[in-house]
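Mind having a look at this structure? Questions to follow.
Below, a portion of the complex is reproduced, with chain positions unchanged.
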C-alpha cells in the first residue's frame, strides 16, 4: 500500500525538486501539488523537465484535502502562519522553510526580523539532519529541514565538533548558485546582472549561522557570496584544532562519523581536479561531499563541504528524512548519482 | 569648443553604453542623461562601471532643456511618439530604437504589430550604417541606428549583395546574449532560467529581417536563439552564389568593401581557435568581424558576422555615425579593442 504525499507550494524550485523526487519514489503516491498562482495548470508548466512524467495539475491551496505526508515548501515568515492550519491535514509534515529550524524564538527574531507566530510549535519539530538525528527522525511527525548552506556546513564540521577536536568559533565562507534566490527573483537576479558575478550578499553574517551553532555547539561567523552557478553550495569552514588533534585524529573522526552514511562522501585527496568537494558534480544528487584539510603543524583545519542546494540542501534531504521516518530504505527515490562533466 | 550631448532614456543597457562612450569622447560634453524612474539619482546607480568617472545625475525627461546632439534610447513603439517632441531640442538626433529603421510604415506594422505614429518622419531618417551610407551620414540630422542582429547580418552580407554575387534569399541564423533583453527583463530572463540555455525565441522570422532586406535588397529568413552570453551577437548567413562566383570573387568583394573600414575586420582563416568571427573577443569594442566561407564547388556561401550588441550593435555605432556627421575622426571615443581572454 502506497503512502500519499502532497507538496504545499509546488511552483518554486524546491517544490519542483520535491515533485521530481516523489514521482520516482517507489513507496509514494504524489496526489497533490498546490500553487495559488498556477492552480489548474499542469505541473510541468512550472517544471518543464517533468514533461511526459506526470499529468498532475496544480491545486489551489484552499482546496487541499490532505495526504499521509505533507511537504511544505512555502516562503520563510509565511510558513509559520500556514503550518498550524496544516497539522491536521497529514500525519507527517516536513517543512523546508526557515521557520521551524531554530528552537529559540528570540534567535529566530534576530535572524528573520519578525516575531515568531507559532513559538509553541518550535520544540515539536525534529531537525531534518539524518547524520546527526537519525534516531529521533524514526519517530518524528514534524521535521524541519535545514537551510542549504547550513546543511553543508553542519555536515562538514560535525565530525570535528562531535569528537571535540576544535576550539572556539567556526568561520564559514559560503558560495552559492542563483537557484538559491528562488523562482521569483528580483532585478539583481537577471541573467545579465548575475552572470559571472561574485556577489558578496552577506559580508558579515548570515542567518544560517544560527543553525550551524545550534547543531555543532560552536559559535559561527558566516559570509556568503553568489557565484556563477545555478545549483550548488560550497562552504569553507575553518576552525582551530584542539591541542593534540592532528591529521590522524581528524581523518578518524570523519571516517567514524560517515563510514556508514549513504549520502555523505569524504573527498580529501592529494591530487586530481576534483580532490576536494565541488558542487559541480553534485547537481541532482543527494550527496553532500565533505573534505577536511589540516595544515602542517599550525593547528588549523579547513573543512570543505559541497551539495546541491535544491537536493541535499532541500528536497532530497527531506525525502531522506521521510525514508527514515517511514522505515524505508534510505536511498528510495534518491538514486541519482550526479553527472560529470556538466 | 565642445559639442553638448544628451542621452534620452539613459538607465537601460544601451543608455549606459552611450554614457560610457560619450564620457570618453574628446569632442563631446555629455550634459544630460534622462530617466523617469531614476531622476535625481547618480548615473552610476544604474551603471556601476562608471563609478568615479562621472558625477552626473539622472534628469527627469520632462526637464530636458536640449543639447546639440540627442541620443534616444527609449523602447520600441514608445519612441515614435517621443521623437516629434524632441526634434526642436537638438540639432542632431540619433535614434536607437526600432521605430525609424524601416522606411515603409506597412512593413513596420507587420513587424511591430502597431500602426506607426509618425509615418511622415520615416523618410527623414538616414540609416546609421556607416559602411553603406557614409556619404549620406555626413549631412544627416536624423539618424536611425539599426538593430544589433541586423547590423551583424547586413555587414556580413553586404559585399556579396553589393557585388551581385548571390541569388535569392539569405537565411540568417542569429544567436544572442542576454543583454539584448534589456535591463528590465521578465521571469524568463532570470539567471537560473537563462543560464546555459539555448532558447529559440524566433524559430521562423524576426523583425530584424526586414532591415536586412531593406539594406541588401535580398529577401531574408531569420531565426534567433538566445545562448549563454551577456553581450554578443553572431549571425550565420547563407546564400546561393551566382554562377561564376567563387572563392576569389568573394574574397575580393570583402576586401573591396572593407579594406578602408575602421570598424569592420575580415576574419576568415584556415585554422586557429578564433578563425571565424566570435563575439567573445568583441565585448566593449566597436568592431564588427565578418568572415565568408565558400564551399568547394557546390555554390553556397556562409558569411559569419559577430559584434557586441550594445556597442557596434547600438551605442558605438551611433557614436561612429555622429563622428561622421560632425566630420570628426571616425574612431573618436571608440578606441577600445576588446579583450582576450574574457
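A few comments on the model shown:
Letters A and B mark the chains in the order given here, with residues in each chain numbered from 1 onward.
Everything that follows uses one rule, which is that a residue touches a chain if its C-beta (ideal position, glycine included) is under 8 Å from a C-beta of that chain, and two chains touch if they have at least 3 such contacts.
Treat the numbers as computed from the prediction; the structure is a model and nothing was measured.
Because every chain is the same sequence, the assembly can be counted simply: 2 are drawn, and the full complex in the file has 4 copies.
Definition applied: only the chains that are shown with their structure count from here on.
Centre-to-centre separation of subunit A and subunit B, using mean CA positions: 45 Å. Note for the complex: subunit B touches subunit A at residues 13, 177-179, 181, 183-185, 187, 189-196, 228, 230.
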